[in-house]
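Here the complex is missing one protein chain, while the rest keep their positions.
So that you can tell them apart, the chains are marked A and B in the order they are listed, and the count of residues begins at 1 in each.
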Amino acid sequence: MKHEKYYVPEQSPWPIVGAVGLFLIALGAGNYVGGLRSGDTGIFGYVLLSGIAVILVMVVGWFRSVINESMAGLYSRQMDRSFRQGMSWFIFSEVMFFGAFFGALFYARMVAVPWLAGEGNNAMTNEVLWPGFEAVWPLVTTPAGDTTQGMGWQGLPLYNTLILLTSSITLHFAHVALEHNRRQALTLWLGGTILLGLAFLTLQGEEYLHAYREMNLTLSSGVYGNTFFLLTGFHGLHVTLGTIMLLVMFFRVVKGHFTPERHFGFQASSWYWHFVDVVWLLLFVFVYIL
Amino acid sequence: MTIATRDNQADVGRIDTPDHEHQHVTRRGWKRWLLTTNHKEIGTLYLWFSFTMFLVGGAMAMVIRAELFQPGLQLVEPNFFNQMTTVHGLVMVFGAVMPAFTGLANWMIPMMIGAPDMALPRLNNWSFWILPFAFSMLLGSLFMDGGGPAFGWTFYAPLSTTFSGDSTALFVFSVHIMGISSIMGAINVIVTIVNLRAPGMTYMKMPLFVWTWLITAFLLIAVMPVLAGAVTMVLTDKYFGTSFFDAAGGGDPVMFQHIFWFFGHPEVYIMILPAFGIISAIVPAFSRKRLFGYASMVYATASIALLSFIVWAHHMFTTGMPVAAELFFMYCTMLISVPTGVKVFNWVATLWRGAISFEAPMMFALAFIVLFTIGGLSGLMLAITPVDFQYHDTYFVVAHFHYVLVSGAVFSIMAAAYYWLPKWTGHMYSETLARWHFWCSIISVNILFFPMHFLGLAGMPRRIPDYALQFADINKIVSIGGFAFGLSQLIFLALVIKCIRGGDKAPAKPWDGAEGLEWSVASPAPLHTFDTPPEVK
């Protein structure tokens, strides 16, 4: 292993700012949500917003120092590897987060709902507690009798799948362009990817409206609606985050950052985007099609 | 007060350091601790935080033990008692034990592998400073109307959803940010170990503490997000109309337990694997003999970690799973005894025909081996499904996990503190005080936790503020042991403060049998250790 000097940053104000920001978010959200039922949320909505603002300031400040250090050539290759590995593990943690919700989906679908319908050693569950309840998926009638409709995979979801898949490809082209130092192509492909991301989000919004207005499929429509909205919702949140990341990369590209050899920021964002894409594919298969 | 002393302490360290090209502008006073990116300072912060939380969680345990001193309700209302149990568990697990190990990792891993610092120093600071905020939120919720969380540290739905108090959302979000802190801390550890080892420090040359932490960090990254998912579902079930854990909407309360324990079981190994690493450093040092079976130690650790993902439902034997599932989880759980046994046997074989001496780190390490094994064996008894039906949710379980957590994890942390205090402070600790601490602790901890086995077998359920008369005598003994154990820890506090303030000057390597790069640098360790990596042969 070749060793250059490993850059250890000086004392930095951003982490503590970040900690305060997270605290404000948690405190604000905790009290805000806790007060929803009584309708008395006090100032906590603002605390939550101020926390988000603080985090935004932190992200800008922190990234600015990192970018400046990077541009000043303070980072060794080893440092670059640290960033890459850090990002990969972060993505792994995200995979596990989605894993929890996929787990809930599989459990509800393959265990809870069939048991409520009397499968396995649960004949009495069905007979005594939920007579007449039958297991179907999507769960259009809950044991308590609430009804809803299943979201098909044709139409919007299918378009969205194609859009996201395409965006992964365009992003890949952007990356290739960067590696060959074709800056204009890079800008175009990257810009295109961002537009596709925005298109995805718009369509998803439309899908939600459709679900709420016309299908009576809501967050509280039993476990089918729960898993549907939490999985697609958290995914959508990640797409939003990914789009913001790509947007930042876009501006950096325009400012002339990144070289064919060194472009960790770009790469991290693109890994993230591909990850979000893969999650969507799983969603498409397990939430929509099957 | 103590912080100020630490201040001077580390300053001494800085003077010893050879100048390097870019001199850090180091802010002094409290700002320095807020803004630091240095692994040793952050390690120190973690360790003090953890000790504070140990006292806070311990104080709650004292409330529990005081109420249980006699039958009848004396001191607290049942609802408050439940809050004490819940927050005691949460604070000890997430506030005391985990941060203590992270603190040790911060201090020692860069030194052990010959790295200049942690790989991502700013992230490191962030990981730490989230914790005081998260815990002030959690503890603060105890003072709300209706009090803090009262549903056990395992927060089973629907007790934590439909039937919980208004502070539940605060609990959820504080767990979220604790999780963020743990995940970032773990990422930092992994990246440091994978990427910052000195030349020649191959994987199979790494000290076992580094190995066990590498695997622990992997477990953390794998399961903390699942905990985040679990609390998120609790939040939406309680406040946003979902029914993940409600049969009426097609969910299942038992599903909560599956998700929780998928996190929860690896979590308990997160609290013991680094302990194994510590013991594997101390036992050879004071036996003056190389660790027996280094390679098998590594493989055993990895096997424990992998198995930990497929045993979670041993916490749920009474929930009504199909027999096939009960058998599967019983067998897998029993299997974990094999790699754990390998570890215990390796330690004993290391002692065998060594030249053993009994300084405080070694005393605690030996106590660890014995008492952890007792806790492990009661764990094995719990794994046997048909008998677990009788043990489950009784004090037998409480006895089991305090043996592995208090006389296991906490004792290993004490052992580590004694072992490395000279390196941290530059002073030897008082061996007299250490002996007092050890003997008081070891006697009282057994008075405290051993009789709990009997309580459980005789049928006393856990998480109750009052009990039937036949449990009265033993509870009294247990409580007395508890108070004595709590007071004994104050000796440790005094010892540490005394050691920071002064004492015999510690040489670079105070233990003749110790091995590892950390002993190659001065005591106290200079603020920046290996700006240029050492060569490891």
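In this section, a contact is a pair of C-beta atoms (placed from the backbone, for glycine too) under 8 Å apart; a residue touches a chain by one contact, two chains touch by 3 or more.
We adopt the following convention: contacts and distances are computed from a predicted model.
Selecting from "PqqA peptide cyclase", "Cytochrome c oxidase subunit 2", "Transport permease protein" or "PTS glucitol/sorbitol transporter subunit IIB", the unshown chain of this assembly corresponds to "Cytochrome c oxidase subunit 2" (UniProt protein name). Remark: the omitted chain is touched by one listed residue; of B:Gly341, B:Gly516 or B:Pro534 this is B:Gly341.
Listed residues B:Ile464, B:Ile480, B:Ala508 or B:Ala522: the one in touch with the omitted chain is B:Ile464.
Considering the whole complex, the residue from B:Ala248, B:Ala302, B:Met428 or B:Ile447 that touches the absent chain is B:Ala248.
When the omitted chain is restored, the residue from B:Ala59, B:Leu306 or B:Leu327 that touches it is B:Leu327.
The set of chain B residues touching the chain not shown comprises 71-74, 78-79, 82, 144-147, 150-152, 156, 158-159, 162-163, 165-167, 246-248, 252-254, 287-296, 318-320, 323, 326-327, 330-331, 334-335, 337-338, 341-342, 344-345, 348-358, 366, 369-370, 373-374, 377-378, 380-381, 384-387, 389-390, 392-394, 453-454, 457-459, 461-470, 474.
What chain A contributes to its contact with the hidden chain is residues 115-116, 121-122, 124-125, 128-130, 143.
The criterion applied here is as follows: only the chains that are shown with their structure count from here on.
Each chain gets a centre from the mean of its Cα atoms; for chain A and chain B, those two points are 31 Å apart. Chain contact summary for the complex, chain B toward chain A: residues 24-27, 31-32, 34-38, 115-117, 119-126, 129-130, 133-134, 137, 166-174, 176-177, 180, 183, 186-188, 190-192, 194-197, 199, 221-226, 228-230, 232-233, 235-236, 239-244, 247-252, 255, 258-259, 262, 320, 322, 528, 531-533. Residues 1, 3, 5-6, 8-16, 18-20, 22-23, 25-27, 29-38, 62, 78, 81-83, 85-86, 89-90, 92-94, 96-97, 99-101, 103-104, 107-108, 111-113, 115-116, 120-121, 129-130, 139, 142-144, 146, 218-226, 230 of chain A touch chain B in their complex.
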